[in-house]
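Every protein chain except one is present and positioned as in the full complex.
By written order: A, B, C and D. Residues from 1 in each chain.
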Amino acid sequence: STMNGLDEEAMAPQTFLYGVVLEAGKEVVFNPDDNNLEHQLDLRMACVDPSTKDELHMVEVEGQDTEGLKVKAVLVTLKPSTLPSVCLGGFTITPPAVFRLKAGSGPIHISGQHLVMVEADQSFSEEEDED
Amino acid sequence: STMNGLDEEAMAPQTFLYGVVLEAGKEVVFNPDDNNLEHQLDLRMACVDPSTKDELHMVEVEGQDTEGLKVKAVLVTLKPSTLPSVCLGGFTITPPAVFRLKAGSGPIHISGQHLVMVEADQSFSEEEDED
Amino acid sequence: STMNGLDEEAMAPQTFLYGVVLEAGKEVVFNPDDNNLEHQLDLRMACVDPSTKDELHMVEVEGQDTEGLKVKAVLVTLKPSTLPSVCLGGFTITPPAVFRLKAGSGPIHISGQHLVMVEADQSFSEEEDED
Amino acid sequence: STMNGLDEEAMAPQTFLYGVVLEAGKEVVFNPDDNNLEHQLDLRMACVDPSTKDELHMVEVEGQDTEGLKVKAVLVTLKPSTLPSVCLGGFTITPPAVFRLKAGSGPIHISGQHLVMVEADQSFSEEEDED
Partner (left out) sequence: STMNGLDEEAMAPQTFLYGVVLEAGKEVVFNPDDNNLEHQLDLRMACVDPSTKDELHMVEVEGQDTEGLKVKAVLVTLKPSTLPSVCLGGFTITPPAVFRLKAGSGPIHISGQHLVMVEADQSFSEEEDED
């Protein structure tokens, strides 16, 4: 175990809490800078809060498609008086990704798990370096 | 690793972002053209956006049943003022599939994960070819 | 691979699209007639359509309990103006099963995945027959 | 295979349909009496029916915590005119458990899968008994 919350020797994914707040004109980037570790988000919930204006809010996520090209997808659409919370059911996000409000002024809260594991490739190359 | 986002040596499925927009009279086909790779969609969310008319929208998906025959199923029904987002909970789509609006003029956003893995059959036949 | 969509040599479950429409007075039976294959439904969504009357619709499923006796369970209750779609979250149905509307005149759409796999018992008995 | 729906030789869990109806003043106990089998519920849906009064209904489940002490938890809160169905997303219940309505007069329907598997402990002790 290390000083921080991460046990770097573990092969199985370790689970941390993830939460962000989205507001108009503010992007949130998910692109952890780690050499040896693989990162993934399992998004669980999207929620308004009492200060969220009663209009339709739409959250967009930008990531990569199978060609390595930039792709945009709508993650969730919420309105405080109609649907204040939505279960995202484990929507998996692999880095690099960007979250932003495409409609509405927010705030909108996104939460879930941040999974961290030793990257398969990396562990193989370490073995090759040993001799 | 290759030039694009895909690591072709990996056996475990790799996860990419998938997002489409459905509008009246426009079909979206999911039928990736790959020899060596198996593709699958894990659909997570269906959402309206602020430009979606306040009427009932119904999304149909067309795929194959166990006899190899064409089968249609209703994926989701949304209305902006009643239910602006629905969790699809990992609805699995195997190619070839077609998405279309059966009711409503859209736009309706469908999102989730695009999984890519080396096809089991393919990897076996490659071993057989080696001798 | 065979003529139809099914690869009979595969041990892992294969995934097909499943969709049915329920209307008053019409039962839908799920009881595939196969000697060597195991069938299962993973139900994902229940949805109204624009022709569904604005009343409470209740879907019942009839299957077997652990004693082999007939058991009935409520799968979902929908009303177009309140809840036009519901995620069923992977409700697993093993054959034989029957779906019917217990309330409301429909139509109600049920969709999900039809999983097919080589039955464990069957594969064992084939090995025993070989000598 | 046995007379009933259960194959007692199987090690993998077998899946049966489970459905109960809750009404005011009526408790439903889940405590299967089996020596060799492990039982579990994966609850999927909670639903009102057309005869359910339009008031808030709250379902409580009573089970055991990690100390072996009795613990109560709220499973779901439904109201016919607001939320006639809720996906429970695979809420796992291990016996002994009791379901009851803590508010509302019902009926409320709870459904899901009843999983049965050979208990790990039991199978080990049988091996020990063999000598």
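By definition in this document, a contact is a pair of C-beta atoms (placed from the backbone, for glycine too) under 8 Å apart; a residue touches a chain by one contact, two chains touch by 3 or more.
None of the values given here were measured: they were computed from a predicted structure.
> Hey, which of D:13, D:50 or D:90 is the one touching the hidden chain?
Candidates D:13, D:50 or D:90; residue touching the omitted chain: D:90.
> Have a look at A:56, A:71, A:88 or A:101 and name the one touching the chain we're not showing.
Within the whole complex, the residue contacting the unshown chain is A:88.
> Considering the whole complex rather than only what is displayed, give the residues of subunit A touching the chain that is not shown.
So the residues of subunit A touching the unseen chain are 1, 3-7, 10, 12, 15-19, 32, 39, 42, 44-45, 47-50, 80-85, 87-90, 109, 111-114, 116.
> Residue by residue, what part of subunit D touches the chain that was omitted?
The missing chain touches subunit D at positions 40, 46, 56, 58, 61-69, 71-79, 82-83, 86-94, 97, 102-104, 120-121.
Convention: only the chains that are shown with their structure count from here on.
> Between subunit A and subunit D, what is the gap in Å from one C-alpha centre to the other?
A distance of 33 Å separates the two centres.
> Please report how many Å separate the Cα centroid of subunit A from that of subunit B, as a whole number.
Computed value for the inter-centroid distance: 21 Å.
> In subunit C, which residues are in touch with two or more of the other chains?
Only 82-83, 87-90 qualify.
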